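Every protein chain of the complex appears in place save one, which is left out.
To keep things simple, chains are lettered A, B, C, D, E, F and G as they appear, and every chain counts its residues starting from 1.
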């Protein structure tokens, strides 16, 4: 069934998405997020110079689903590999696609230092509060009380803390230029996610620094919910622990010096590059954190 | 020359400090920080149940200088080892003593997750903006423009970012109960550092969560300065990039939920432990960040 | 040290257990109360089991932020004198190599589990034995040796796990339990010994220097003389282990002209092949190393000096243990290799074919 | 691939270089433009050199946040098709093992330097050869092999570094340059070949799928058949390497009754000892493996089949390479071992004593 | 037969792994040597699965069955893959609801049972596995049906005891069909 | 002598490593085979240091000198440690400003020179190493003094060329003292 | 509104029902047959009601929909 030339296309698979059927469970948001990334790449017309870095998690086979050059790297290390790639060929557009376990646990140091140094790639994180691929173990982003394979009595914050907030932590790093958290589920939230991804890739194209979008999504299978229930859980519960919003949007700046003396006049006698202006650094929350963002 | 009983002791080596002569370079602040930690342990009367965790850096031989049980662990992993120790024997008082390279580079994931989970030990970090032990390479906390062995033209923030702010980043993690940054040099700043250490160990004794003090100090040898110049550099330059202050002082709370709905009423239907009150989470800066703190 | 206890305590009824879960239960019964791990297939049932089970006995399961953190949590807990375990598979076990080298240098006991999968890289999650070199020759830096236990069934997995804790404590050295996805996932009946309480902290543990001089645990010895002396002490310890702790099983090796050498999962299939061969009247035996280090070189050398005219190493790898067989046999008889890789598992009949070819003399 | 180029280009005047710095310069001349590392003694002069030198040739030096990050930056850069290097010592090299296994699985070239120091654990910063097993048998998981080059002097260090890049590209496999603190710190004259430009990206590199089908670099093969096939391809490649790339130096081995086997730094001292022995008229030769993998088993076997009545392996370790010597000699002659550990370096006379004892026949 | 080497294969959700475990538990209760081993297709989610079960009066050598004495094939791919492996004289149970046999091997005892349909009749598609197990027991006598029911009781636990009658019924339907077909074949 | 195997030893700050490098550079300029190897005490900061320098007309085997043909000992611990190792007939230069000899070995050419004091006279304690090197050259002729000066020029580079005269003076003072002492000894 | 053409790639559908829920006009429903993946796929039951709002396309994780409007 091909689309005839007489028709106006309202919606179709983006070119950067390969036609393969994914291995994702029914209703899993990874598929939606893949499509959004592909749409943004198409919109920016950068497919021919984009390289993706696949991480280890359910999205490990992302390389089969995008029609782009791809490399698959060790668990958690996608930001390091992306750094190597981008430093080697700054003309490429580079993005990582990672899970919460991948980025918020084993890959913590790599993502933070990418943000500190202002590496010019875009990190996309699918946060489903669980290790999906290995069968549903706790992640650092698991919600308090959530029962998983390794928190059989529910995550107890008194023992193992509250969820790790990746977007906020990265937004606070000096080399970050765009950091946002969005969610999937309904049409409006998906459209907002697309917009955030577009801004993140644009930030990379501008060459100013590190960009990242954390996307809250479901894992119906390991949560033991129907796809629809799982989406509702994202909208109702996840956002209470992970506020949606843009946490950084502006040129890379050293937060400390900025606070101390307004960002000007620093330098310790060495080759300090021209001081760049102090961008907006406070979270500009889009929604109220109550699931309506 | 022993002190006779007729005299009042104004100042003497704390008992928890071993009499060994250190291998530190003349004027290096590690010696002062060792003494302060020992004084605090003496003051709290906890020497007999305290275990130190030595990291890799110039302070690797800290175990020879404290009169305490000690274990020396791989570079950057002191927070993980301290976690294991404290989880195995919660009755012990456990602290790590780490450098900026150790904690802010290779050990980033370990220290952040200790703060996320609220591990009940105290981390002490000596931040001299350089890898002292290996001969003066750049650290993630090296100042812009600073010339090191591996930034021969000075750290260029446009290429490798501005310094990583460890205290601020840790203070933002949900399991942190006390996080401060102080400096060494003059008497007043040293006394403030001692006070911060005391609060940090007390927080551990209270059993509420993770505590940490980042102490700005010198490396005269690798900075190529006299001890006195080096101290002046800390007071004048370092503090402009690393504002002094208490960044967290209050019970562990999940920042996100606290922001979203005031910290009450959370829970996702599982076993959420009794919600604890929302402590002060905004940095309460002690000084102005201009070296007079 | 109560090595005997593990074996001697009255066993409970036989229960059907998955390998990974039997491993966990056996650890708990051996007095292990602390587990630090990071999820990875095909060992994930083990952490999940520990997460359920340890709180019941007053222990702690903690999911680390990474394998690197996990092995160093183990180091910290071990320094405090408790029985502690961690577990992973290929990629994660590679990340623990620095920590393992430190554990040895610090002389800290711990039980480390590797449930092997297909490699290199991410590979796949199917059974493999390609981490033999890493386990036995030292994947980490420096001169060191670990006892490596290679169970071939679920009961033995449970038994050797108990033994692993005892050996780790006796020698103050980490012990590896090396299995693969097949062993971890399969179910067999198992009888566990009675629950042992967690032992008291040993006299080197860090417990706070109350009423005694402070204790220090470190792997640093700056002077060449000091580090050489430390290494000599370690080497003497390794020599003692080699002398006392070598374990193997010989199946119909007496009078065998061909001796198949295989461990773990591969030995199960090799054993079936040997049975088929015996049914055909072929003079074939099986030597099954139970400790991969220390490797049972002596029994192999004796067989090579005796009736055995040739050896056949069978592994789920490109050929790793076969090097140790060759070292043991030292040229006295040909040593052939048959292996499958990447998660492929041979059938008994496939091995029987190889045996027939060997005995047919084509290979000579 | 321009292997010959490295050797054939007109050499510049001899310059006195520290080993670590010569390594860096040689890498730059071989077209390496990217270095990702993390400081550790005794290799720190190398990153410092690269930090100064690479910007001069339009390259990038980046100090990673850890060795784990460094090896994965290498992976990323290699995937982009550039010549790239990383470097470390013992503890840091252990941390790279997962990444190394991935590089092999992904068939990505890279040059990895380990300037060994005393272990296990933190040990000390003195010269050692105790990471031989890790380098040659695979410290990471899965079946894999790397070419391991073991230079014995600064000129050879420079030459082999150039060769390492070429071999890595030819075989699409990482290559290890294995030295120790002594080699890294010593100065000797060195002549460098002319500067080569960075090569164009090869036809598998990720450069963006402009005008061609997309490319994929991965180590994952989920099905047993697929991963076995991948491993078979890799093994075939390793076999080709073994056939073509074995390198060694034989010094007066002809007619020698005792052959000393030593590599790298130890071979320098062993050579002095052999010279002393020859001066005394003792029939002693030296076989120096230049590639540790593939190991020069054939020349050793030939010597064992010829005049050599015995072998003496000399290492700065508890005895690692000696296993490969034993495998090569396969029982045809006794193989003895002499080693020092923990940074201790033997004197030539000390080795001469051992040689005398061996030839005196006490050991027989 | 001293040793039963059984493969039970089907789609991911058809309960083939559980069916195998039931046989192993039953064998254990009968003091046999037993082993159970699961295998999944390369796809992680959904896809196919099978398990090897060995029941023997001597210690089990290989737990991976390569030449089964009996196969239960719950769908067509399983028939295609495993029918050729069954030993001569062995048994093959085919779930005809989801599979048609391919090669009519003459050297096997074949039991064709519409397990899924019967389960549907019983009101729960999930008990198709027990229907098939019933048929298997009819064909092989590998373990006694009562042992399977005992095992089932244990596996379900007190929480799900209510499901027992349904499962028993499924097992019995399978047994009955199997016995009937075999009797018919013999006559 | 076809091969000079030299050890230069002293405290961390005494420039013993640089002195050794100068010899190696000089040897290289004279087309000799050369090697230089530094060694530090176990203390990282300050402490003692030494280096091995080999100058030879054939390829250098071991770069680690264990039986030196000549030793320059800038302080007492260095005399204590290295004097016993010098080969019979070899040379020993002792910085008498910071060391007294222990065993008056008769089989050595000994040059005692107050290098630190002379350097002090010259206005910079740091050139004591060159005074000692001068004495060493007088005793061994390992390389020509001009080669050392050439090497020095290279090492200092244009930036520090101003230091050249001072260093030259130090070298010459050492040479002169050495030659005088040796001449005295011969007569 | 017959001008909207909903093209369904039914063999990709995993039957998650998210599109059915998302459609504001009840255009979609689950079919009763099983597709190649083993799922009951979505089907169009009231094409004439479709407004071309794209919600189905946007929420579908498996890119089952192609929507066109007659020009």
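Here is the rule we use: contacts are C-beta pairs under 8 Å (C-beta built on N, C-alpha and C of every residue); 3 or more make two chains touch, one makes a residue touch a chain.
The shown structure was predicted, so the numbers you read here are calculated from the model rather than taken from an experiment.
Student: Any idea which of B:28, B:46 or B:238 touches the chain not displayed?
Tutor: B:28
Student: One chain is left out of this view; which of B:98, B:173, B:204 or B:231 touches it in the full complex?
Tutor: Among B:98, B:173, B:204 or B:231, only B:231 touches the chain that is not shown.
Student: Since one chain isn't shown, list which residues of subunit B touch it in the complete complex.
Tutor: Against the left-out chain, subunit B lists 1, 3, 6-13, 17, 21-22, 24-32, 35, 185-187, 190-191, 220, 226-228, 231.
Rule of thumb we're sticking to: only the chains that are shown with their structure count from here on.
Student: In terms of C-beta pairs in contact, which of B-D and A-G ranks higher?
Tutor: The greater number of contacts lies at A-G.
Student: Would you kindly say which chain has the C-alpha centre located farthest from the C-alpha centre of subunit E?
Tutor: F
Student: Residue numbers in subunit G touching 2 or more other chains?
Tutor: Correct list: 37.
Student: Hey, what residues on subunit F touch two or more of the other chains?
Tutor: 42-43
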